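What you see is the complex with one protein chain gone and the rest in place.
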Amino acid sequence: MARIGFIGLGNMGGPMAINLIKAGHDVVAFDLVEAALERVRAAGGRSAASAREAVLDANFVVSMLPAGRHVESLYLQQENNACLLDEIAPETVIIDCSTIAAETARKVAAAARERTRRMLDAPVSGGVGGAEAGTLTFMIGGDAEVVEAARPVFEAMGRNVFHAGDAGAGQVAKMCNNMLLAVLMTGTAEAIALGVANGLDPSVLSDIMKQSSGGNWALNVYNPYPGVMDGVPASRDYSGGFQVDLMIKDLTLAMEGAAASGQSTPMGALARSLYVLHKNGGALGHDDAGGLDFSSIQKLFSS
Amino acid sequence: MARIGFIGLGNMGGPMAINLIKAGHDVVAFDLVEAALERVRAAGGRSAASAREAVLDANFVVSMLPAGRHVESLYLQQENNACLLDEIAPETVIIDCSTIAAETARKVAAAARERTRRMLDAPVSGGVGGAEAGTLTFMIGGDAEVVEAARPVFEAMGRNVFHAGDAGAGQVAKMCNNMLLAVLMTGTAEAIALGVANGLDPSVLSDIMKQSSGGNWALNVYNPYPGVMDGVPASRDYSGGFQVDLMIKDLTLAMEGAAASGQSTPMGALARSLYVLHKNGGALGHDDAGGLDFSSIQKLFSS
Amino acid sequence: MARIGFIGLGNMGGPMAINLIKAGHDVVAFDLVEAALERVRAAGGRSAASAREAVLDANFVVSMLPAGRHVESLYLQQENNACLLDEIAPETVIIDCSTIAAETARKVAAAARERTRRMLDAPVSGGVGGAEAGTLTFMIGGDAEVVEAARPVFEAMGRNVFHAGDAGAGQVAKMCNNMLLAVLMTGTAEAIALGVANGLDPSVLSDIMKQSSGGNWALNVYNPYPGVMDGVPASRDYSGGFQVDLMIKDLTLAMEGAAASGQSTPMGALARSLYVLHKNGGALGHDDAGGLDFSSIQKLFSS
Partner (left out) sequence: MARIGFIGLGNMGGPMAINLIKAGHDVVAFDLVEAALERVRAAGGRSAASAREAVLDANFVVSMLPAGRHVESLYLQQENNACLLDEIAPETVIIDCSTIAAETARKVAAAARERTRRMLDAPVSGGVGGAEAGTLTFMIGGDAEVVEAARPVFEAMGRNVFHAGDAGAGQVAKMCNNMLLAVLMTGTAEAIALGVANGLDPSVLSDIMKQSSGGNWALNVYNPYPGVMDGVPASRDYSGGFQVDLMIKDLTLAMEGAAASGQSTPMGALARSLYVLHKNGGALGHDDAGGLDFSSIQKLFSS
C-alpha cells in the first residue's frame, strides 16, 4: 500500500483516483473544484489544500491535467524560489497521465532528471468508461525500472501497461495510435456508407470486413454504424464514449508532432480536417458535434 | 465430385483450378495461354479448345478474368446467335470470381436470370498466396441457396465463404473491404513512420498499437515496416504479396462505385492518389513501384 | 450565313441555338422537348422532327447533350443500317459541344474520320449566363483548319475560341480547367473562412489576396463569400451560376481521365470528395445542395 498524491480530478482523473483508493492506497488528492475533492473523500481518500500539500511524503505522484501548459505550470512554476519538482522527495515516482506534446513531456522530464527526480509520461487510452472500470491502457515513456516500480499503481487503474521508450515516448505512442484510430474510424465509416449506398446490409458488410483484410478495432468493438452493435455509442445516438473534441485535440497534437519532425501524414491530416468539418457542421440537430462520440463521423457520410 | 468448367488460368485462376482438381473434381479448363493449360493437364485436369467446350455438361462454371470487359465478353458476346450463357445448362451454377464493377456483375447476372441460369459474383481476397494455399476469402453476391449449392466448390479453393447479398453484392463487399484496406495500410504506414521519426522503435510501437485502438489487419499479420514481422513482403523488399497495381485497380473500382452512388469517400480517394504517387515515384531504385507489394506505401513516408 | 443543324436544346443548347439565329444563321433544331422547339421557332428558327431531318443539307451540325452515352447514341447508333454520321454530308463540319470523356469524344471522332466527316469536340465554359449572353469559352479538339472553318459559328455563341489540339483535346482541356477551378474555388473559400475566423474582413482579405500571389479567377470575378462582390451567386444565396451537381459531374470526368492515364490528382480528388460531402450535407435548409452554385462550397467552411 502506497501513499499517492493525485492532482487533477476531472472526468478521467476522478475515477482513476477512486480506483487507487479502492485498491487500498492512501490517496491525497488536489483539484481546484471542491465537489471533485468531496467525491474523493466520500470514497475514502483524503483531500489537500494545494498541490504541494498533496505530494508531501508521497511514494507516487499522479497528475491528470487537460493540456501541456497545465503540466508545465504544475511542475515547473516557481513559488518561493522552488517549483513543485523541488518539493517532491527524490525517491518518489512521478507519473503524468495527461495527454500532451512529447516535447513538453520531455521538457518536464528533463527538469525532473536535473533534480534527480524519477518521472514517467503515461498517457492513457480507454476514455471515461475505461477510467471508471479500471481498464485503461497506459503508454509510458521513461526508464524501464521506474515503470516496474510503478506497475502496481498502473494496474490499479488499468489493464494494459506498455513501455514505449524513453521520456516522451508514451506521448509519441499515444499520438501515433490515436492518429491511426482516427484514420481507421473515418475509413470504416466511409466504407460502410459506401456499401449501404450500394445495397448492402451494414451488419453483413461489417461482419465480412471484420474477418477480412479490412479488419480493425472499430469493426471489432466500436462499430460506427447505428444498430450494428449493441452497447456502443453508435447505438445510443453517439452519446458517451470518446468525444469528437478530444479526438480533434489528439489529432492536433499529432499534426504538431509531424510538423516538428518533418513528417508527412496526409491521411491523419485529412482525418483531422474531416473531424473539424464534422464538429462545425453540427450533425443531426446538435449545434456543434464536438460533444458526440468520435464514431459519429459516420454521419458525415451517411446523412 | 463435380464436373467443373474453369475459364481463366492466370496467377490466381491457375492455382484455384489446381486446388479444385486436388479436391477430386473433374476440371475442364480453358485459357488462351497454352502453358497454363499444360499446367492444368499436368495436375490431372483436362483442357478445352474453347470456353464453349469447357462449359459443356459442367455442374459448375468458374471464371477468373482480369476486368469487367472480359467478363462481359465471355458471357454475353454473341456467336452464331447464342452467347455463352445460352450454352450453359440451366442447372449449372455459374461462379464469376473476377474483381469487376458491381454494375457489370449485375448486368451479367441479369442476363443469366433472363435465361434462368443461376449465377454468383464471388470475388476473392487473399492474393496469389491464398490461391495457392487454398485459403482464399470469397465475398459472394446471389441467391442464398445457390451459394449453398456451390459451397463445396468454394471450400476447395478457400477458407472463408461470405454471402454478402443479392447479385453484385460480392463485388460491393470486396470494393468496400479493399478501399478500407488501402486506408488502413496507408494510415498504419504513416503512423509507424511518425513514431520512428520521433524516436520510437517500430516493433515496440506496432506492438502497442496492435493491442490498442489502432489495432488492424496490417498490424496483426502484414506489418508494412521492414524488419518488424517475419515472412511478410516488408521483410523481403516488398516482393510477392498483393501488388500496388492491383490495389490501384481496386481503388479505381471503389471510386467508380462511389461516383455512381453519389457517395463521398475522401479517405479512399486520398489513399488512391497516394498509391498512384507511390507507383509513379518509383521507390528505391525501381522505375515503377507498381509491381511491389502494396505495403510498400511505407516508403512514401519513410524515405 | 450558314445552314446549321442543332441538336439538344437544354439550358445551354437552347440559348446557344438562339444566338446562332440572332447572328443570321438558318438554324434547324431538334430536341425531344416540344417547348424547347417552340422557343427556337419563336426566335425565328426552324424545328425538325428528328436529328436526321435537322442535319439534312447542313453546313454545320452542333450538338449539346448531357453525357457521353447520348453523344455516342446520337452519332453512332445504327438505324436502317446507317448511323447519323452516314447521313451528314462530307463537307459539313460537326461540332459537339457536350462535356464528355475525352475517350468517348475520340471514339466518335474516329468514326467520323473513317467516314471522311470533319468533327470537332468543343466543350464550353461560362454556364447558362455565358450561353445566353453569347460569351462562352470554347475549348476545341480537332484539325486546325476545321476550327478555322467553324470560327464564325463559335463566335456567334462565344467570346473565346481556343484550339487545344487533336480530337479529344477540347475535352481534356476542359477537364483540366474545371478540376483546377474546383481546387481554387475550394481553396479560396477555405482561405477566406480562415481569415474571417481570425478576425479579418472578408472584403479586405479578398482584395489583398487578389492582388497578391493568391490571386485567381474566383477572387477576380466570382468571390464565394456572401456580400463581398455584387452580382455573383454568393450574394444571392448561391442561386444561378454553375451548379454543384455539374461541378461534381466534371470532377468525375477528371477522376476518370486521371485513372485512365495513371495520374495522381490528390487536390482534384479531395475537391471532388468535398463537393459531394457538401451536396449530401444539404446546406442552409436545402435538402440537397446540388442545385446551388458551386461557390456555395464556402458554406462547408463558414457554417
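Annotations for the structure displayed:
Lettered A, B and C in written order, each chain numbered from 1.
One rule holds in what follows: a contact is a pair of C-beta atoms (placed from the backbone, for glycine too) under 8 Å apart; a residue touches a chain by one contact, two chains touch by 3 or more.
What you see is a predicted model; the values in this text were computed from it and never measured.
In the complete complex, the hidden chain is touched by one of C:Leu37, C:Val108 or C:Ala271, namely C:Ala271. Note that of B:Val71, B:Leu84 or B:Leu270, the residue touching the chain absent from this view is B:Leu270. Across the interface with the omitted chain, chain C contributes residues 102, 125, 137, 139, 160, 162-166, 168-169, 172-173, 175-181, 183-184, 186-188, 190-195, 197-201, 204-205, 207-209, 211-217, 220, 222, 254, 257-258, 261-268, 270-271, 274, 300-301. Considering the complete assembly, chain B touches the hidden chain via residues 266, 270, 277, 280-282, 300, 303.
Seen from chain A, the chain kept out of the figure touches residues 252, 255-256, 258-259, 262-266, 269-270, 272-274, 276-277, 279-280.
The working rule: only the chains that are shown with their structure count from here on.
Counting partner chains per residue, chain A has residues 266, 270, 300 touching two or more of them.
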